[in-house]
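Excluded from the complex is one protein chain; the other protein chains are retained at their positions.
Think of it as A, B and C in the order they're written, each chain with its own count starting at 1.
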């Protein structure tokens, strides 16, 4: 994966903050320093309001970056207090950003690259898929969402290569989970690399499929965060390791958010649950 | 004093929120229901931001009301968290108001009325001074502030009758406390009624002077508030009463904020301090 | 809105919904009664009453803190006799309409607690008594009654003897082991436990170098304390089988749901009333809306439903 980036505290100006579909917004901020550094798969933490509430910044993955205008875009869904406040912020207002953070995707030498995006997880994949095409690689995309309206940047993906579409309600594409077309595809095609972003159950299902087919796969994970810079150990996920327990907890914010699928433990072994077992820090 | 008003929870639109002098703002809100009911000396409580922070609403006295346009004005000074947030609110935004609250001034049958305003305490007196002139009464005003710039509505008061001006730095008018010209004035003139608003030390000094001259005087008091509607007993001041202790605690929010000067105890008798003496509610 | 069943039982008390307004934040109900029909509420707990009228603490009595407030009202109240004569009669219509009215009893000695409870219990004007044991035991070195298990046992036992209505014991959170305190209160005869009362705190004005409250310390309440309140409700629910009134920082219907899940049978609304006079109504509505959205038939189903 790309090298960890520790991020800076930056003041940004809101250029646009528009609703795309119910509860889903696209935020564009002007912050040249960030735009010049951030890479696909990295994320930023946004202080949604000045003052003490909410306490913590909120993490969002890069959707698109325009180095020329110095703007950065994210797409976010209103799911709670922080995103609700963010959705009420207006163009022209200042907003504080911490970023770029995390490691980002790594295309390496791969030639044929698959992209699997579920729901809001589609947005963070666009920039890296575009980069792949620019680098002359072949792109195949598998996109899923609850309804057709939530297949956010379907058209943009369609321009980049072959796409497979599924929805939960069958309103557009097949009524299935996104793992289904992928599995079918892998029966007859090879991929050098797969990049995926989406809800954890989807990622878990993917990990099993790509494991069976031996496709090298990078997954972008989410976890509740504290500092966002690797200091508090708040945002960990279990990653396989050569330790007595067979794994260690690694930080999504600074060791990730992108991890190799075959390194991730989706379930913490029961026996190790009490290796913390206290609420004392 | 006028009858207590219990107030309503009202949504208001910010029409204007402009800085007058450093740290002092004039907020104009459109809220017809409030404009049609509020009277001079009453106050409103403003929820300066949506959400949980700051916890409580902030109390501000009516400065001016325009029933025709349905607008209400307050003048406020930025002194802490709440007023700082308020100063950043923009025209067009919605803001939640609780009001009108408290009893307000009562001009009664008085013919010659004095007004004593100190600093921010000048603003709440203008509306009632204007009302007095409209009702054909004679108005004399005594205004004091730290510098000439902070004699906020000096010109408006000058139009209503004779005015005496003092400042802490002597930049405009005499370098003195506002009690000085009042005391001088009372040596040669009578007043049927005096209305005053300003910092507590000023009110205390006034109470002594008017007591000596037997001028009926209404003072507008301030206190840290909880509910603003009389339920929590958070905002009390000691008011003389026929009880063993010689006083009771009355609520600024609903028994006041305007009290008769000769009823106010500015110092709580030491012996009664332990009549509460617990932090248990 | 559709049909969900908001009724819950709080021990012997039948509530039309789980939302009660809390002592000290609601006066004797009259102020809020001008904002909405109090019969919307499951119940009302009135301001603390003591044997004699009390002046309370000098001002300032309220300080604001991050997502909370400190208060040191000092139990200002007209005394139990005046309350029985003048305040509680005004709430009887409410009781007829199915909203319970509960008297909050405070005191600085065993004798004061039993005297006040006796009078309230005899008055026939309240559905239950809530014993506020967070007050300092003046003869016991000034430590709060509610902070020592043996004292809790003693005071609850004494009050129990004279209390002929359901007895709610309101626990102080300023303790090492809330479960132990709860057990002793139950052993001594509490029908219901309510928790938490306020957490002792201090606010300082950096410039004047003085405490903001005249009483120096005050009780912390409001959203800031909600996680502590939920934890204690959960701990007590594990420790005893007594019904719990969960209190501390609730401002929304979702907060109420959290208290029910943690093991409370009803939820108290205190500081939220100060933040918004319509808070309690909004919480009742929010709870109803949650049940509708989540297709849960009754509020009672949520009680103790935390999955661990």
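Just so it is clear, a residue touches a chain if its C-beta (ideal position, glycine included) is under 8 Å from a C-beta of that chain, and two chains touch if they have at least 3 such contacts.
This one's a predicted model, so the numbers in the text were calculated from it and none came from an experiment.
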item	value
Displayed partners of the chain not shown (whole complex)	A, B, C
Candidates A:133, A:172 or A:268 - the one touching the absent chain	A:268
Option from C:65, C:242 or C:265 whose C-beta touches the chain left out	C:65
Positions on subunit C contacted by the hidden chain, ascending	63, 65-68, 70, 147-148, 174-177, 199-204, 206-211, 216-217, 220, 222-228, 230-231, 234, 249, 254, 257-258, 261-262, 290, 294, 305-308
Sites on subunit B contacted by the missing partner chain, in the whole complex	52-53
Subunit A residues touching the omitted chain (full complex)	6, 9, 47, 52-57, 98, 223-227, 229-238, 243, 245, 248-249, 254, 268, 272-273, 275-281
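Heads up, the rule we're going with is that only the chains that are shown with their structure count from here on.
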item	value
Chain nearest the global centroid, as defined over all protein CA atoms shown	C
Averaged-CA centre spacing for the pair subunit C and subunit B, given as whole angstrom	35
CA centroid of subunit A to CA centroid of subunit C, Å	45
Intercentroid distance (Cα basis), subunit B paired with subunit A, Å	55
Contacts with two or more other chains, residues of subunit B listed in rising order	52-53
Contacts with 2+ other chains: residues of subunit C	66-67
